[in-house]
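Showing just some of the chains, left in place.
Note that the chains are named A, B and C in the order they appear, and that numbering of residues resets to 1 at the start of each chain.
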Amino acid sequence: MTDQPARPDGRATDQLRPLTITTGLQSYAEGSADITMGETRVLCSASISDDVPRWLRESGSGWITGEYSMLPRATRERTDREAARGKQKGRTVEIQRLIGRSLRAAVDLDHLGGVSITLDCDVLQADGGTRTASISGAWVALAVGLRTAAEREIIRTLPELTQIAAVSVGIVDGEPRLDLCYDEDAGAETDMNVVMSGDGRLIEVQGTAEGVPFSRQELTDMLDLAAAGCEQLFAAQRDAVAAA
Amino acid sequence: MTDQPARPDGRATDQLRPLTITTGLQSYAEGSADITMGETRVLCSASISDDVPRWLRESGSGWITGEYSMLPRATRERTDREAARGKQKGRTVEIQRLIGRSLRAAVDLDHLGGVSITLDCDVLQADGGTRTASISGAWVALAVGLRTAAEREIIRTLPELTQIAAVSVGIVDGEPRLDLCYDEDAGAETDMNVVMSGDGRLIEVQGTAEGVPFSRQELTDMLDLAAAGCEQLFAAQRDAVAAA
Amino acid sequence: MTDQPARPDGRATDQLRPLTITTGLQSYAEGSADITMGETRVLCSASISDDVPRWLRESGSGWITGEYSMLPRATRERTDREAARGKQKGRTVEIQRLIGRSLRAAVDLDHLGGVSITLDCDVLQADGGTRTASISGAWVALAVGLRTAAEREIIRTLPELTQIAAVSVGIVDGEPRLDLCYDEDAGAETDMNVVMSGDGRLIEVQGTAEGVPFSRQELTDMLDLAAAGCEQLFAAQRDAVAAA
């Protein structure tokens, strides 16, 4: 990876934005994480209840679902509130499904003790990469939440947890870059979100050419960047959970 | 006012919860305020745009509107997301109307230079008094937002601003109390929200008997408590705006 | 109170509009009341069913809820039908909640014998004060409805009923006035709705400054007017129930 100075904030192409993850801001939640990546900030909470969807009730299995929203003024221009429009946008629905699917890969649902976990990701400020930050933060909320649930005996045993993190990568000005900010994302030739497990395998790959198709080699380069970025995210997640 | 120790957090009957107001958390907004009163925390932002509702377009007048929402896990038990239900609750609609009406009293709309201001109040944590905290915080966001708008020449002159703050009062266990927390609110005989202007007059009075009707004397006692509480809120607001 | 001739219909400041309450127009309802205050006319009905909301089912308690609507041509200009828009307006929701809350103060819900009562208030013509007329009329429908329910043995014993009436007051041209008609309401400096119990205490006080804040003295003057107006409403309600 090069470190040419072309990025808006002067980062190297393989460099994450400043990353912090803290826990406990929403103190009523079983687990709560506040993640910032540069100007992007997402508040994640894990709510654990013993009520599962009807179609799972007889199986004894648990369930994990994700919800996502942006505060109206998380964005540069104010965005209309979805509750006021009476309808969630397609983008929101797509992101929610991605969050839920990704975090369900973190744990064997049959070992969840029949509980249902909702991971709420509310974006306080949005400068690109909100869906991947949501996933990385939600994993911390989930890990803390399960620990709380075990302490409060909502679940009997703590299930084994696969670590999950996500990051965006892309091709900007012909160059593969890690962790795009909003201005880069808006002008990217290709935009890709990668969700990885702690052992370096892939949970989800969503790459989209915006205008110009991308080659197999470019895909490989982007995945290499994502793997390196996720390593740093995994470390920050472990620190946050340990400190909670 | 007495200071008998019956309140859950040991406060005197005429004592506010610990109060902080800071600005700037949502840095894209023209004005932003983060208000905490005890465990209650609301993020307020002022978005100023030169687009007014159609029915005002020809008048040259401006407009101010309020929006309100709670993050799903602001509450002790998770609350369903209104955007997912596709409908705002009656309670939300009522609160939004109150916020908008109260803050429209802060400024002569004819002197707003034809801009439209949206005050978003998003509750991060809810321990009672979220609607009054929203109003007090929204005033700070509005004051900062107007200053920004004048600096950026979105408006030509800064309109005169009437200071507005709000606080809840109630009758609990037969005793008038200031600034009810959730547990007190849930068991109150009477619950009242009072919105005042900086000169001690009334903008809005909403008193509701929950079960037992209240007397004219009790109304007077509650209004006295509210006036004293608003004095402290006015001071904290002025400090926050000065520090912004 | 003075009787200066400034009001559009020549009334004294402390004078109600011509008031009539009759019963029985909707003969299928357990209770039905048709209330007119000047040009304002509201049809109220009480529907009593043995189905209560789920969250009350185990408590043995009953429940009372209010619904409100205006016929499209109750107003000077036609108003769109909410069922056609697919959504109730914020104003409607707010009024419905007020009606329900006010009438729940009329009776100890634990003594309702586990029934659920819906008070429908449909405005046939609207010249101001429709929400307060709805409350005053709904009380009559409720009183008649409970008597019918006892006769038909839907409830075993008639619960004790607190009399409830409501009236609007306001500051118009600097002067406190009772029972505002539409033209007065549109130009009022302050508009206040007062719901009282038969013993002169307060159930609900909702005062709103429209532009100019109001003083504590003005609040006192308005409450005095409201108390006098409610006395006349209480008498008319008793007559209507006796004649039913």
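The rule is simple: contacts are C-beta pairs under 8 Å (C-beta built on N, C-alpha and C of every residue); 3 or more make two chains touch, one makes a residue touch a chain.
These figures come from a predicted structure and were not determined experimentally.
Asker: Taking the 3 displayed chains as part of a homomeric complex, how many copies does that complex include in this file?
Answerer: 6
What we mean here is this: only the chains that are shown with their structure count from here on.
Asker: Could you run down the chains that neighbour chain A and chain B together?
Answerer: none
Asker: So which chain is the furthest away from chain B, centre to centre on CA atoms?
Answerer: If we average the C-alpha coordinates per chain, A ends up farthest from chain B.
Asker: Find the most central chain, measuring centrality by the gap between its CA centroid and the centroid of all protein CA atoms shown.
Answerer: B
Asker: After a C-alpha superposition of chain B on chain C, what does the rotation angle come to, in degrees rounded to the nearest 5?
Answerer: 180
Asker: Give, as an integer number of Å, the spacing between the C-alpha centres of chain B and chain A.
Answerer: About 33 Å separates the centre of chain A from that of chain B.
Asker: Taking each chain's centre as the mean position of its Cα atoms, how many Å separate chain B from chain C?
Answerer: Inter-chain centre distance comes to 28 Å.
Asker: How big is the gap, in whole Å, between where the Cα atoms of chain A centre and where those of chain C centre?
Answerer: A distance of 51 Å separates the two centres.
Asker: Going by the contact rule already set, what residues in chain C reach two or more other chains?
Answerer: Within chain C, the residues that touch at least two other chains are 87.
Asker: Would you pull the chain B residues touching chain A in the complex into a rising list?
Answerer: By the definition above, chain B touches chain A via 25-29, 32, 39, 43, 45, 47, 49, 67, 69, 71-76, 78, 81-84, 86-88, 92, 118, 120, 122, 124-125.
Asker: Using the touch definition up top, name the residues of chain B that touch chain C in the complex.
Answerer: Within the complex, chain B contacts chain C at residues 87, 90-91, 93-94, 96-97, 101, 105, 162, 192, 196-197, 199, 201-209, 211, 213-216, 219, 223.
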